[in-house]
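One chain of protein is taken out of this complex; the other chains stay put.
As written, the chains take the letters A and B, and residue 1 is the first residue of each chain.
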Amino acid sequence: MQPTTIAWITLCAPILAAALILLVTRTNKPLAAGLAILSALIACAGGWFLFSQGVTGDFLGFNWISIGDSFQVPIGIALDPLSRTMLVIVTTIAPLVFIYSIGYMKDEEGYWRYFAGLALFLFSMLGIVLANNLVMMFIFWELVGVSSYILIGHYFRKDSAADAAKQAFLVNRIGDFGFMLGILLFWVSTGTFSFSALNSSAGLFVEHPTMLGVACVLIFCGTVGKSAQFPLHVWLPNSMEGPTPVSSLLHAATMVAAGVYLLARIFPILSASPEACDVVAWTGAITALGAGILATQQDDIKGILAYSTISQLGYMVTGAGLAVSAALPMFHLFTHAFFKCLLFLTAGSVILGMHHEQNIWKMGGLMKKMPITFLTYCCGMLALSGCPFFSGHYSKDLIMACSWEHHRGIFWVVVIAAALTPFYMTRQAMVVFFGKARTEHSEHAHESPLVMIIPLILLAIPAVCAGYAPVEHFFFHEIGSLAEPEVPTFVPTIFMAAFLAGLGLAFLIYRKAEKDPIRIPFLENRFYIDDLYFWIVRIIQGGFARICSFVDRWFIDGILVRGSATLVWSIGFALRFLQLGNIQAYAFFFGAGVIGLIYLILNVR
Amino acid sequence: MPTLANYLIASGILFAIGLGGVMLRRSIIIIFMGLEIMLNAANLSLIAFSRYGLVNGHQLFDAQVLVFFIITVAAAEVAVGLAIIVSLYRARQTTHVEDIDTLKF
Partner (left out) sequence: MLLASYWFFSTLTVAFGATAILLRNPVSCAMSLAVCFISLAALFISLDATLIGIMQVLVYAGAVMVLFLFIIMLLDLRMEKSRRLNFGATLGGGLVIAAFLSMLVKVVLSDPGFAKPLPPLATPAPDNVRMIGLTLFHSYALPFEAIGVLLLSATVGVIVLSRRTLR
């Protein structure tokens, strides 16, 4: 079978499964799950095959839009080292999450809807990974937004879930507006949408650095929306309303990583504009620090992980902004996908064991009740915190070392964030797994079924190993250089100190805590950003809506519609009085009219 | 020698008289007579134009044919109009035009 065919099958198998699930399997739960998992496994096989064969090329599917010479939007697959690696990430995690979902969603309603949504999401995500031009990527970008909406709003009967789904989609849309403008700016300058042509067109912008900077920042807006950077980060914590496997797949490992993937895709042209890279790096750094601070006050087990995701995405974006190589953010994306997905799946296991209780202060002592969950959780937590010999350590420290070399201010910001990460993760571990059980539910918690445990174990392996040098070399040597920059020896010491400080501090504070000893309202209310946005929307959109309503009611309905009708009616009413019934009056009007007409004809040329 | 203007002014005065009859008299029969006077005034001016407007020394008889038609139509109109007046008289017992005014707003 030709590699192109395999690539297309990899892309299209999930959407086929989604269609079949939608049409055929309303009541047949195993069939729905089976179709989705089968398509995910096909995609996985296809992805590994393409990666191992090192298939490279730009495969055109068909020319979707073709206007003149300059506006060409093809639908095609681009296979190069970057997309192959991302393909492996997505298609390896997806089947594991799908299998886990069988156990997690066993008693939930809307089973077929869930798997159809997951299959649709897989299709859209593969579309983003394999797209060979900006417009095609944008189409699939929106499609992942739609699947996210469907999946977050799975429990649509709950108001908070429906609102969260809406918020996710709308906030993403704001970012996508900037994204679209960026695409158009690039097209106006270079006349093409395709990545290969775009990345080699840096020479066109030598005279126009501002244009390049603006276009790159606009495309970065898409990343700000999709990867929940500040200020469009508000949707990600609320997206935790969706089922936990959805949170793990979409909002931890793959969908939110699409923003970082976009930055890596346009890395050659992005790195040609130092101003844009500065904007990107600082946005990432601020996000990393801010989200890290907010995570320390969260009481929801998934909320902590959500803010942690935002913070780690900030790391990846900072890595992209340092303009060292496209591999730097991708490496952290690679390790983060595995350990964050693992962390969310363990959280799901805990939630299921606690009968859908999510507040950490109602848990406790789960270490003995759910041992395998605890062990895999530890793998993920240590990887996230940057403990040596776990995967996260290598990728995070690489980013921080590069920032020492390139951008000293950013370095200190990310170091503080790096100290916060182990703090809040240890807090979570202490409160949830150690100590005594705090409530009835935690007394009677039990381990999850096998179908959920196996994916946990399988994910724990890359969570530990994905950062080791052979693995890193295997996946990333063609994408870019991941060489350690030259740093003075005290820099790695700073990293170790940050890690140990965070770990130790949280251990001491939360070891025997019954309730949270630290309570900062400013942080609990998420820096009041939500309230600010609510106020802005109310003022601007509400005011605008009021003006439109006024215009509609008084001008359009009043003056134009009712006014014209009244005008005609009153003319008719006035003319009615000419019907006198008197013949000679009619004769008079007639005669006078004719005389007047003759006068006009004779005298008005 | 009378000029065309003479005949046209005579026709105009006759028409004005007919118009006055229609607008100022109250009896339906007299109004009808005024209509006939107006038609004849038009006929006069048509015949005058027929005689004075020569093309290469020859008359064009189209105007006289038109007068022929006008006389015919006027006769038919008088017949029908008087029949209507008779029906009106039978219904209202009056020929005074101001009494016939029920088609009002």
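Here is the rule we use: contacts are C-beta pairs under 8 Å (C-beta built on N, C-alpha and C of every residue); 3 or more make two chains touch, one makes a residue touch a chain.
Given the structure is predicted, the values throughout are model-derived calculations rather than measurements.
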Partners of the unshown chain among those that are drawn: A, B
Omitted-chain contact residue, chosen from A:483, A:536 or A:598: A:598
Interface residues of chain A (partner: the chain not displayed): 584-585, 588, 591-592, 595, 598-599, 602
Touching residues on chain B - with respect to the absent chain: 1-10, 12-21, 23-27, 29-30, 32-34, 36-37, 40, 43-44, 47-48, 50-52, 54, 56-59, 61-62, 64-65, 67-69, 71-80, 82-87, 89, 95-96, 98
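Methods note: only the chains that are shown with their structure count from here on.
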Complex contact set, residues of chain B against chain A: 19, 22-24, 31, 97-98, 100-105
Partner chain B, residues of chain A touching it in the complex: 576-577, 579-584, 587-588, 591
